[in-house]
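A single protein chain has been removed from this complex, and every other one stays in its place.
Letters A and B name the chains as they come in the text, with residue numbers starting at 1 for each one.
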Amino acid sequence: MAYIEIDESRCKGCGLCTLACSRKLVMMSDTANKQGYVTAVATRQDQCTGCSLCAEICPDVAIVVFK
Amino acid sequence: MQQVFKKPVSLKDVQTHFCPGCHHGTFHRLVAEAMDEFGVQKRTIGVASVGCSVFLYGYFDIDVVEAPHGRAPAVATGVKRARPDAFVFTYQGDGDLAAIGTSEIIHAANRGEDMTVIFVNNTTYGMTGGQMAPTTLVGQRTSTSPYGRNQGKDGAPIRMAELLAQLEGVAFSARVAVNNPKNLMDAKRQIKKAFRYQAEGKGFSFIEALSSCPTNWGMDPIKANERVGTEMCAYFPLGVFKNAAEF
């Protein structure tokens, strides 16, 4: 059982995390944060393996991973 | 349940000024992770350069000296010679290192200064608004090569990692990218190797880091990320060009 937390305030909405997740669990939301960036969200967390690749590829260190 | 991925200690908990999708942030984190791994944060003196990497001191929780444009390897030489016990690295862009600072990087490398250089190549001058850099690809349009880089007039882009690997003083030279998980994990390994060279006093280590610049390339972050893997990697092959101690 693993999960990720995305710090919405740090996310710049680049979307690179959505490419890194092999299970496509990280998706772009349709809401903007207070900086105006449309942020990424974690979905179907029950399928997360905690591989951390989404966090690794995030240029803004906006994702932390628990496992 | 434990946290398996978190911000490195050497990196400050602040928002960067980098544009969305820019790989600078990722390279900052990888450098900070390497610092943490070797336990050198407290004795590190970073040398900042001019360009998008100028705010090094704002993001790394380490002592920092700011160098004039291109001169970071000379400043770092002065720092390291005066404080041989310090862990010294420079972080420079392509305009800084491969154009105005060519002389300083080549000679610091040739002297085999015991330091690490992180060279971020994004084929453009980012901070000043996307002008042609020494690494701009042939045909690439920039704000000062509006018809595309012309090899006949502007020369071909410089491959610094290969060039420096030729020098006797260089112990380690590698080119890395972070455009996909595989390249990223390899980049992490190579950056740690580069740091290991200095940690063990084994000489000059150099990392050329291919980065995207979505804003100045006029691309969205995903497309820009893709370009790193296609156009950039085709001309700037990833790999280790020198590994004198075979780490």
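Brief remarks on what is shown
Simple rule for what comes next: a contact is a pair of C-beta atoms (placed from the backbone, for glycine too) under 8 Å apart; a residue touches a chain by one contact, two chains touch by 3 or more.
Everything below uses one rule, namely that contacts and distances are computed from a predicted model.
A chain of this complex does not appear here, and its UniProt-recorded name among "3-methyl-2-oxobutanoate dehydrogenase subunit VorB", "NtaA/DmoA family FMN-dependent monooxygenase", "Transketolase" or "Anti-sigma factor NepR domain-containing protein" is "3-methyl-2-oxobutanoate dehydrogenase subunit VorB". Partner chains of the missing chain, restricted to those shown and counted over the full complex, are B.
Residue in contact with the omitted chain (choice from B:V65, B:A99, B:V138 or B:I222): B:V65.
Across the entire complex, the residue among B:L11, B:L30 or B:V75 in touch with the chain not shown is B:V75. Between the chain not shown and the residues B:F87, B:F204 or B:W217, the one that touches is B:F87. Where chain B meets the missing chain, the touching residues are 41-45, 47-48, 54, 57, 61-68, 71, 74-83, 85-87, 103-104, 106-107, 111.
Just so it is clear, only the chains that are shown with their structure count from here on.
Averaged C-alpha coordinates put the centre of chain A at 26 Å from the centre of chain B. Residues of chain A that touch chain B in their complex: 1-2, 9-10, 12-16, 19-20, 37, 50, 52-53, 55-61, 63-67. Interface residues of chain B, counted against chain A in their complex, comprise 1-7, 11, 15-16, 18-26, 29, 178, 180-181, 184-185, 188, 214, 221-222, 225.
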